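Below is one structure, written out as structure tokens; the observations come after it.
Every protein chain except one is present and positioned as in the full complex.
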Amino acid sequence: MSACTRDEWMTVAAARLLRDRSVCFVGIGLPSAACNLARLTHAPEIVLIYESGTIGTRPQVLPLSIGDGELAETAACVVPLPEVFSYYLQAGRIDVGFLGAAQIDRHGNLNSTVIGPYGAPKTRLPGAGGAPEIALHARQVFVMARATKRSFVERLDFRTSAGYLDGHGARARLGAAGGGPRAVITDFGMLAPHPQSEELQLVALFADASVEEARAAVGWPLGVADRIDTIAAPTALELDTLRALNARTREAHARPVRIPL
Amino acid sequence: MSACTRDEWMTVAAARLLRDRSVCFVGIGLPSAACNLARLTHAPEIVLIYESGTIGTRPQVLPLSIGDGELAETAACVVPLPEVFSYYLQAGRIDVGFLGAAQIDRHGNLNSTVIGPYGAPKTRLPGAGGAPEIALHARQVFVMARATKRSFVERLDFRTSAGYLDGHGARARLGAAGGGPRAVITDFGMLAPHPQSEELQLVALFADASVEEARAAVGWPLGVADRIDTIAAPTALELDTLRALNARTREAHARPVRIPL
Amino acid sequence: MSAAILSLAEAIERYVADGASVALEGFTHLIPFAAGHEIIRQRKRELHLIRMTPDLVYDQMIGMGCARKLTFSWGGNPGVGSLHRLRDAVEHGWPRPLELDEHSHAGMAAAFCAGAAQLPFGMLRGYIGTDLPAHNPNIRRVECPFTGEMLAAVPAINPDVTILHAQRADRAGNVAIDGIVGAAREAALAAKTLVVTVEELVDALPPAMNGIVLPHWVVGAVVPCRGGAYPSYAHGHYARDNAFYQRWDAIARERGSFLAWMEEHVLGTRDHHAFLARLQQEAA
Partner (left out) sequence: MSAAILSLAEAIERYVADGASVALEGFTHLIPFAAGHEIIRQRKRELHLIRMTPDLVYDQMIGMGCARKLTFSWGGNPGVGSLHRLRDAVEHGWPRPLELDEHSHAGMAAAFCAGAAQLPFGMLRGYIGTDLPAHNPNIRRVECPFTGEMLAAVPAINPDVTILHAQRADRAGNVAIDGIVGAAREAALAAKTLVVTVEELVDALPPAMNGIVLPHWVVGAVVPCRGGAYPSYAHGHYARDNAFYQRWDAIARERGSFLAWMEEHVLGTRDHHAFLARLQQEAA
């Protein structure tokens, strides 16, 4: 497995966190790959929900968009989007929500809105989408984001969705129902909140990564847990399954589409 | 047409009030017969909605209940009941609502809840159902009720749904969106609100009924419009169509149902 | 997480506790009669019954003394007339007094929707000019923070258990409903536990796309129960027995005839199959 990329490792590490039969609210990109990898390996009965309203979907290839036809065709049912957010997410029926972001701070708060001032942005990002309420209501949130000092920052330019706010129970005091970001899977390993301070600290490293690499990639003084686990390299099965999924996906998305004339 | 009953005449009179293409929120009983008679005669494109969620239904026989299978099978679509009340009725998409009641007062307010005090009723009636919001939101309401001094009363025991409240614009001042009870079809003819006082007054009589009969059947001193129209007897087409509909209905409902063993 | 597949007796025993709030939903269509009868057989007491249209099945449960409270919006025998047992309970406290939590359809629908969405209240533009709010402290008002308009508010309904009847479920517990659905889906999603009796258990549901499916992980238990909605109906399986609804008027009018009928047909039968067999025997 020497040639395994960090993206692959992140995807495998995230997939391993998912228990069979758990109900996941899936976003596009690495989370979608991780959830489907879990489904194709150790969690065949995992329930995948995409915010487009596809409930219990089992795509053969990864969707490019959150609303690809593949998702609808393989779903147990398709419901209107308002129902996904009110009857499923807000109602507390989601075990795991996945989020990514342009910026994350030490308490797992996320920015996907803007770099620079809101009214005069340096970079306008896509915005909130489902994130604020996923962050609020999912029993646990997993964040997947590659780490740099520009993305793992001391201070967010904008708080799009709540992690642990200022920590020390601030989130719970505000009445957020879900458990918050229980894990941040990044390209050196994994961060998790300290039980009291709720500050993200290093809890696991990929087998070929180091604490120094982690500290160099994070824009705040990164705390380290008493014990740092090692995340084993992807197994042959995991890697083969993921690569086959990605290959099927590339092939499907490259297939020329007939212009509907 | 000598043998035409007053129920038939009421049904025909109500049907004649319905314009083609109007959207009607239909209740069970005489209103259902009237709406379907209209559909089978002069208003083939009338849109019938039953509160069970059947939109644009075209039943071959009259339903016994508001949710008979016949309604679903012949509907343009079937939507959940909350949507009927929020997306259709409350949203102001209903032209005509039909209501009946155990008691009606001079301003067209209706009681279908209780005779006697609410906490210690002499007769407990079925209750509100859809009536309060039909009364509020339909562009116009038609009431169908046989008249006696016990049903057309000086004072309601309970106000289940709003007509013109105390009249003189009281309804509009309360912010009710719909137009209120524009016609009360009863077994001597028709009442309608006076333009200023909004008190129901006699505006039309069946060809064989009299003002005296009307006054004798109404529990308040019944006002009479400047001009009283005569409601022509049912035509042969109307009566044949209605009787055929009722005969089909009786036959269908008498058909023994296989017990699903 | 996945739904258990139970017998009806097991499901009622396990999920309907004395004193529980229980919603048997289904609007005319798919009324879970078999479940109501089993609640009567198991002599459940002090229930808070919830249902937009109590119908015959609640008339039976109320008359047999299962209920202390009723949340409802229309309590009649559809197309026929009164529910005599409901009336007797309200008018004369027989067999015991019945507390009423009374709404309009629109209000109760809003309350179920709020329950399904886990919001504390539902709102509507309704109840204007009616006496209901004067008799029900559960009908209040809320102000629009943008326009200042006052709207009606009702508390969310979240039954301890909702029981539905549906056409089919698969072995994982996914439930599919065709036809008139009323507020059944909202009542299901609002419940702490959902029990669904079904006409048939199948290996795989037909493709649903935009149809009505309750996914297995919101379903507590699935109960195979053929004919479980009779004398109501199951679209595609059997028709509503309108004649039974008409006969019920005479059966339920007097306490004696009601009790005798219930003794013989419900308490005197082991299960829904036996109940249906008894009726068929009588019809023959």
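Observations
We just call them A, B and C in the order they show up, numbering each chain from 1.
Keep in mind that, in the parts below, a residue touches a chain if its C-beta (ideal position, glycine included) is under 8 Å from a C-beta of that chain, and two chains touch if they have at least 3 such contacts.
Owing to the predicted nature of the structure, the values given are computational and were not obtained by experimental measurement.
In terms of the touch definition stated at the top, the absent chain reaches A, B, C within the entire complex.
For the chain left out of this panel, the touching residue among A:Leu165, A:Leu205 or A:Leu245 is A:Leu165. Within the whole complex, the absent chain has one touching residue among A:Trp9, A:Phe85 or A:Phe206, and that is A:Phe85.
Among C:Gly19, C:Pro97 or C:Gly211, the one in contact with the hidden chain is C:Gly211. The chain not displayed touches chain B at residues 21-23, 45, 47, 55-56, 72, 76-79, 86-87, 90-93. Residue-level contact of chain C with the missing chain is found at 118-121, 123-125, 138, 140-147, 149, 151, 153, 155, 177-179, 181, 209-212.
In the full complex, chain A contacts the hidden chain through residues 28-29, 51-54, 63-69, 71-72, 78, 80-82, 85-86, 89-90, 109, 113, 118-119, 121-133, 135-137, 158-162, 165, 171, 174-177, 253-254, 256-261.
Basically, only the chains that are shown with their structure count from here on.
Under the stated contact rule, the graph of chain-to-chain touches is a line, running from one end chain to the other without closing.
Compared with chain C, the chain whose C-alpha mean position is the greatest distance off is A.
For the pair chain A and chain C, the distance between C-alpha centroids works out to 41 Å. Residue positions of chain A in touch with at least two other chains are not found. For chain C, residues touching at least two other chains: there are none.
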